[in-house]
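A single protein chain has been removed from this complex, and every other one stays in its place.
What follows is chain A.
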């Protein structure tokens, strides 16, 4: 949307433009809802209500359905999240090798609990049922990086690498 405040900045919001391109790409594509929501979340970092409304209108799918899908899957988030997503594995292999202690160590270092985001939006803490790197249990994943064979003492150092 063009800026109406009178300032010189009347360019289109780049996020909005990316969303438009995404919607264009999936026009007429069967089963588009999930990939579109995934794409929109990549752009905005989460799914703002207005974005979901826009997707509903553009894909001609009721808003209730968009809302239903986005709340069913663990991957979608309706609130802003941190710049770095820390996912501590709580799978069976990690569980028997002390995954809980790793989780508690992360909680302590970040001062937030599961699902929480630090005030400076630097980190969001989540758990995940299995990351598939069980041979290196216990593990955690920060964004797309997997860290394995952890002991609680490693946590501080690992987290410091992420701004």
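Everything below uses one rule, namely that a contact is a pair of C-beta atoms (placed from the backbone, for glycine too) under 8 Å apart; a residue touches a chain by one contact, two chains touch by 3 or more; residues count from 1.
By our rule, contacts and distances are computed from a predicted model.
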Name the absent chain as its UniProt record does, using one of the following: "Anaerobic dimethyl sulfoxide reductase subunit A", "Aminotransferase", "NADH dehydrogenase (Quinone)" or "Nitrogenase iron-iron protein delta chain".
-> "NADH dehydrogenase (Quinone)"
Of A:75, A:113 or A:161, the one touching the omitted chain in the full complex = A:75
Touch with the missing chain holds, among A:38, A:54 or A:118, for A:38
Could you please point out the chain A residues that touch the chain left off the display?
-> 30-35, 37-38, 65, 68-69, 72-76, 90-97, 128-137, 139, 141, 144-149
